[in-house]
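Every protein chain except one is present and positioned as in the full complex.
Letters are used for the chains, namely A, B and C, taken in the order the chains are written, and counting of residues starts over at 1 for each.
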Amino acid sequence: MRFELNETQLLLQKSAREFLANECPMAEVRRLMETETAHDAGLWKKMADQGWTGMICDEEDGGMGLGMVEMAAVFEQMGRALLPGPFLSSVALAGPLVAAAGSEAKRRYLTPMIEGKACATAALIEDSAEWDPAGWRTRAEADGNGYKLHGRKMFVTDACASSFVVVAARLSGEMALFAVSKDSAGSGICRLKGMDRTRPVYEMKFEGTPAELLMKGAAAENALSHALAVATVALAAEMTGGMSKVLELTVAYAKTRKQFDQVIGKFQAVQHMCADMFLWTESSRSAVYYAAYALDKRLPEAATAVSVAKVYAGEAYREVGNRGIQVHGGMGFTWENDVHLYYRRAKASENAFGETGDHRERIARQVVG
Amino acid sequence: MRFELNETQLLLQKSAREFLANECPMAEVRRLMETETAHDAGLWKKMADQGWTGMICDEEDGGMGLGMVEMAAVFEQMGRALLPGPFLSSVALAGPLVAAAGSEAKRRYLTPMIEGKACATAALIEDSAEWDPAGWRTRAEADGNGYKLHGRKMFVTDACASSFVVVAARLSGEMALFAVSKDSAGSGICRLKGMDRTRPVYEMKFEGTPAELLMKGAAAENALSHALAVATVALAAEMTGGMSKVLELTVAYAKTRKQFDQVIGKFQAVQHMCADMFLWTESSRSAVYYAAYALDKRLPEAATAVSVAKVYAGEAYREVGNRGIQVHGGMGFTWENDVHLYYRRAKASENAFGETGDHRERIARQVVG
Amino acid sequence: MRERFEHLRAWQRRLYEGGWAGVAWPKEYGGRGASLMEQVIFLEEMARAQAPPIANTLGVGLIGPTIIHFGTEEQKRRFLPKILSAEEIWCQGFSEPNAGSDVAGLRSTARLDGDHFVIDGQKVWNSYGWVADWCALVVRTDPSAPKHKGLTYILVDMKSPGIEVRPIRQMSGESEFAELFFNNVRTPAANVLGKVNQGWEVALGTLMHERATLGASITIVYRRSFDRLVELTRQIRKNGRPLSEDAVVRQKLAQAYTELEVFRLNQMRSISRLSGAGIPGPEGSILKIFWSEYNQRFQQTAQEILGPYGMLEEGSPHAVDGGEWAYGFLRTRGNTIEAGTSEIQRNIIGHFVLGLPKSY
Partner (left out) sequence: MRERFEHLRAWQRRLYEGGWAGVAWPKEYGGRGASLMEQVIFLEEMARAQAPPIANTLGVGLIGPTIIHFGTEEQKRRFLPKILSAEEIWCQGFSEPNAGSDVAGLRSTARLDGDHFVIDGQKVWNSYGWVADWCALVVRTDPSAPKHKGLTYILVDMKSPGIEVRPIRQMSGESEFAELFFNNVRTPAANVLGKVNQGWEVALGTLMHERATLGASITIVYRRSFDRLVELTRQIRKNGRPLSEDAVVRQKLAQAYTELEVFRLNQMRSISRLSGAGIPGPEGSILKIFWSEYNQRFQQTAQEILGPYGMLEEGSPHAVDGGEWAYGFLRTRGNTIEAGTSEIQRNIIGHFVLGLPKSY
């Protein structure tokens, strides 16, 4: 294997970078994050036109059929741009869940997603905030031809921007996945105020909410574990992109800001902080692309590689953020400076799809037993 | 309370510093650490003449009757000088154990210790290396007027230099403390090769070894917990002294060693390492003297204060050593340079009287429940 | 905000009337004339009782002590009692947009015009500017002198014409600080503290006071946060057990407690030394490093323990303690920057305490 992006991947990365620089500069990020959903329909349509909404969907379903490494390359650029809105929730989480459903469900739910006409998210964790499905208690009961859901989901990302939500619930004790349309769920959705305003999170209450069954049993469990792995890789790629932007902003500042009659980047304490930021960023990149590759090739160590990427990127993004703010001094502590927006994203990402300690325990299960 | 040493304490500290500079310079430390016991009878006699062997013993027993803060002030200087031999084992560990025994035992064992004619140590932990007495399995059985011991003790410091050893063993299920003379124990003593050559450690086997009962039951348990607290404070004081010497050596080197046409202490990376070493050293000092004070005044938080000092000094001494070696560069990595001798002591001290994780758990028992 | 402030002012007034506002200040200026250690004990007891803070934080904590040390008898009589009674609230203007860590590099000027100084320039990271009656300002009075030599420390009436206060929004969302703009502001030359062109020594005194004493009341505040976090670990359950029984969490809490306790003891030693010497030394920098870096580590530990609930901000359903932990985490990022960055503090220790060559 080669441990560098090939030409196609580099081209994809470059075009994503340019697209986002044009369509979603920081001023737009700041505008969107103050809106209710942080979602912009115009931008979404343009991304759909790029084919991104079907990026990892099979070509026969109308997608681009890209692999995990290509997906990571695009998400890295999205993280770099701090793209607001439901792209990760929809394309990297809800998408793979729906794609695992039967062809009828795919036609009804996946096709509009690929076409950019719908976006979606998944409602998984509950009060305990644990990512192990064993702890989820939301239940479904049959109701005529359909089902009704009872329970409460927490920290659902982008629920308000989504046309439907994939919900994990127990059906006669078995794990099952349901689609709930925004119209039926609407009144039970309540926005929480997380640190990352570019990716709003919600509480969702289900009190007999009508739902359509997508799959259940082993199929649902496998779909869940695969979709979470995909979403985690996408998130870790975003995190790496965020780090490289913070590094870039910080180095640029260190080259121009003067104190004691010299640019602060000449002070070894400052310069070494920048060097560490570089080390963390590059190392995260190594971990992320290998996780993507391992997942793509379905290597036996894929799950561990994904956890390694999540653990490393989680600490790295936070530390890159800490150093980035520190080097910026008072300026880094203002609302106007962009670094804190990345820092907030870093914090939210550290918690998403399993906290660092949880992923370490998963790694231990593999390497210690 | 005042948080600084008073004049008497400062005087004691100064005289200890001068005594050790004269009587135990580094050349002498290096000579002693290559001997079998790291113990020098001549030096011991001079320390006894200073009254130090009876430092914390009651005046009515012939001791100096000093408090814990005074004791810490002297041990800090000993740690600074890297004094080899059984002083800590004898004066801060075995001494308080024997002092808790009846007057007959005190006459037989403590008086010669105070007079400098005997030194001693304590044999406590076993194969599991755990400091919780609940895990100790060595047992005693009555044998005519005396007792016989069966079991194995590990990591006994200075056993070979000691005229007798205080051994913890179970007597009919109760915790009890015994005195075992070197003559009876001799054949069962086996030297281990620990990192710190200035403080040799031993394995001791008891196979029906004759022993004299010092105390048992609650008295033995209280004596143990008090003596371990005293010894831990003495050790943490030594550690602080060691740190301040490493800091001193390192700053002196940073002021003279030139690279890139300037003294390396001018490089911020080097200078900030020195600043951190200063922070750790001073902070350890705060923790140690408060622990001594709390133990002296038998404050309710004394046990926690001792654990805080041990946890903090353990990490601080190691990190001061790491930075000290790093600033010395290649020179710091040679046998000839003194820093590694302190580093080895730091490592051994981190393990003595409970590892950092164990002391953290003790703190948690107090502050979390 | 204004209303809460008037509340604090009334509270400080009551303390003053009882003789508790300046425990270690001389009696003749409204203090109690007790020792610094007694003052610290009183502050600790205040914090322990969860009493509100005083209104005139900077006046009592930093500027008052500087006036006591450098002021003329007339200045002391004029300013000190009203600082203690909170009749006059104080702010200070040291940092500038181009002089953050390099405080002596500041560019605001004051030129003598008769018996007045005329001040022009801009200050940043000013606290209490929106409510202050007086401002302790450092300005350049001799632009031709080397940068530490041409500065003057001057006390300015905030009601003087030509002063504008603009709030700065921080990354944590609120506006605790402001920028101050001075445009042709006239101030009597009699308000210079210390001597003209020798303001750097006076400013250093204030900065060292800040490092040496800021920790005193912080310790108890930190201890309250720590205790609260412990309480939360008893309530939050993971895998069916309270977090307080989780071995990893217990190690983290014990480590936080250890650091907090060491900080408290460092602080006590510093106060003890200050009682003897009167003037804080450069060792105060280790307190500044310790409180700021401890607090960052502690808030990170709290986030690890609280999980995603910990990042919910004020006004959110399910926010832990009304969003206090999310705010704390973000606000804390500024601790290693404000009141002298960690890098500057390490420079001070390296150069002034350890005697290494100046590295900047």
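What we mean here is this: a residue touches a chain if its C-beta (ideal position, glycine included) is under 8 Å from a C-beta of that chain, and two chains touch if they have at least 3 such contacts.
These numbers were taken from a predicted model, which means no experiment stands behind them.
Across B:Gln50, B:Thr111, B:Asn351 or B:Gln366, the residue that sits in touch with the chain not pictured is B:Asn351.
Only one residue from A:Met71, A:Val311 or A:Ala352 touches the chain missing from this view: A:Val311. If you put the missing chain back, the residues of chain B touching it would be 128-130, 154-155, 190, 192-196, 201, 203, 258-261, 267-270, 318, 322, 325-326, 329-330, 332-337, 339-340, 343-344, 347-348, 350-352, 355-357. Across the interface with the omitted chain, chain C contributes residues 246-248, 251.
Residues of chain A in contact with the chain left out of this view: 2-4, 251, 254-255, 262-263, 265-268, 271-272, 274-276, 278-279, 282-283, 286-287, 290, 305, 308, 311-312, 357, 359-361, 363-364, 367-369.
Keep in mind that, in the parts below, only the chains that are shown with their structure count from here on.
Using the average of C-alpha coordinates as each chain's centre, A ends up farthest from chain B.
The distance from the centre of chain A to the centre of chain B, with each centre set as the mean of the Cα atoms, comes to 53 Å. With centres set at the average Cα position, the gap from chain A to chain C is 40 Å. Those residues of chain B in touch with two or more other chains are numbered 267-268, 272. Within chain C, the positions touching two or more other chains are listed as 343, 346, 359-360.
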